[in-house]
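Left out: one protein chain. Kept in place: all the others.
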Amino acid sequence: MGTDAFEFTINFVKMVAIFLMMVQIVPLLVWVERRGSAYIQNRFGPNRVGPLGLTQLLADAVKFLTKEEFVPGRGYPFIYYAAPVVAMIPATLALAAIPLSAPFHVEPFEMFGRNWGPYTFMFQGYDFGIGIVFVLGVSSLAAYALLLAGYGSNNKYSMYGALRASAQTISYELAMGLSIVGVILLFNTFSFTDIVNAQSAPLNFMWFGKKVVVEWLPNWGLIYQPLGAVILFAAMFAEANRLPFDLPEAEGELVAGYHTEYAGFKFNMFFIGEYGHMFVASALMVIFYFGGYTIYPWLTPETAPQIMGKLLGVTSATWMSFWGSILLHLVLMAKVVAFLWIFIQVRWTLPRFRYDQLMDLGWRSMLPWALFNTVITAIVVLLMRYQWGA
Amino acid sequence: MLWDAIGFYGMALFLIFFALKTITVPNPIHAALYLVLTMIGLAGMFFNLGAHFIAGVQMIVYAGAVMVLFVMVLMLFDLKAEIRSFSRGLLSGALKIMSSALLVGFALGSAGSSVAILDSSDTAPTQIDVTRQLGVLLYTKYLFAFEVLGILLLVVAVGVVAVSRMKGGTHAQH
Partner (left out) sequence: MPSTETILNVGLTHYLALSAVIFSFGMIAVLMRKNVIVMLMGVELMLNAVNLSFIAFAKESGNLSGHIMVFFVMTIAAAEAGVGLALAVAIYKKFHEVNIRFFEHLRG
């Protein structure tokens, strides 16, 4: 966490800010989803409360908070109450391990009559050396929220939803993990920061003993791993239980699936979990395949502080570094928002799969293709790095 | 050192409580859920011991896959809480508990007396890049075992499919 009071305070504020960011992005996303779906379906959407219907979210929150408290009879109250909390945990913890911008450096300075040494603050909740494994491990706990909800509700629709959900999550986790293996092999690291840094250079690789450098292309993962990117993105839809993979809550067949018995704020927490998953999934896509918080050749961790220094007229190294990190964070958020819009667009465009189609897609086409991708990547990386390379 | 001790004892109490709950609650689904908490606690313990990658694998494999399978199968079975969840027989039960306690006693005694043999001061592991060393070790020194495990998993996968599709299929009349 830190060695002295200053570092401790900043890290604490940072963690709270990241958590609040995840929670606060949800109402905005709900608004975008409702207005966006209205736009896609040629209707108005919520437009009565406040400008553009923006304060609809506040009204919704009041409604959620004042709803009647309800526990299904003959269920398991503790498990029933635990499920919404568990639904929020995986997305929150996963977001804490994802770097949202380049680290910023604080030069030594004087305050309260003593010197405070140089610091480097990561723009993330906590830097695990093995960030990818941590995110995968935490997000594999997401199935429990649905299982607990289904079991605690004592409702056969909830139970069906929960069983479908766990089968779906296990099936698509395989394809997801395997497609990430390609990225890990390619960049030779488990750390998100290293992956992003590798992508801020021009496209370069070894080819038959020669170093090929393509100046006009960034070194993005998408160029090496197009198949992995497609598989990961599809699997992310299944992990977040979004259409076209929203069988756990298929309202035509199962009333509302695992959250049939949930109302008010407990329902809202499932919502926060789902949108948090979408956010984490988009951030992972951006970091693995789309250069993370950098845009080669203009915005990299090296150039961003200079640009912001010129733009804002600040000269101190600390503030230049800080505003540079903020700029890179805005770059990441712009890319993430693009992916979030794709999530919403897909939800309101595609119909739902049938259950056997879902399993068929997961086991008989996505898993073999992900395996194929892993094997090909392994062979090529082996040749590039150890046969042709230095 | 004090904080290390507090962290360890906190986690150890957490683990022992949930492990005890796992084996004593009558409802098997609750037992499975307590076991999930035990697994997560063990992952934290591994993390504490510097085995970050193993902790992640523990979360993915145990908490995320094996236990989900357990919970799912238990839900399919539609079991009610068992009235008598322990096997009958007072004498045999006492013998079983005593044998377990004897085992713990032996383990504790041998652990306490053999720690001095391990030289711990000068071979402290370098915590840098444990994951990379682990990978190198897995693909060089233990390559054969790794390959054999791959074959084992294949055999198990085929065997499980064969067992679960035994004659009659899913909707067999009995």
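First chain written, first letter: the chains are A and B, and each begins at residue 1.
The rule is simple: contacts are C-beta pairs under 8 Å (C-beta built on N, C-alpha and C of every residue); 3 or more make two chains touch, one makes a residue touch a chain.
Only a predicted model underlies this, so the values are computations on that prediction, with no experimental measurement involved.
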Chain not shown, its touching partners among those shown: B
Hidden partner chain, residues of chain B it touches: 1-2, 4-5, 8, 12, 15-16, 19-20, 22-23, 28, 31-32, 35, 38-39, 42, 45-46, 49-51, 53-54, 57-58, 61-62, 65-66, 69-70, 73-74, 76-77, 79, 82, 84-87, 93, 96-97, 99-101, 103-104, 107-108, 111-112, 115, 118-120, 123-126, 130, 133-134, 137-138, 141-142, 145, 149, 152-153, 156-157, 159-160, 163-164, 166, 168, 172, 174
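One rule holds for everything that comes next: only the chains that are shown with their structure count from here on.
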Chain centre separation in whole Å, for chain B relative to chain A (CA means): 29
List of chain B residues in touch with chain A within their complex: 29, 33, 36, 40, 43, 52-53, 55-60, 63-65, 68-69, 71-72, 75-76, 131
List of chain A residues in touch with chain B within their complex: 79, 128-130, 133-134, 136-138, 140-141, 143-144, 147-148, 150-151, 159, 162-163, 166-167, 169-170, 173, 177, 190
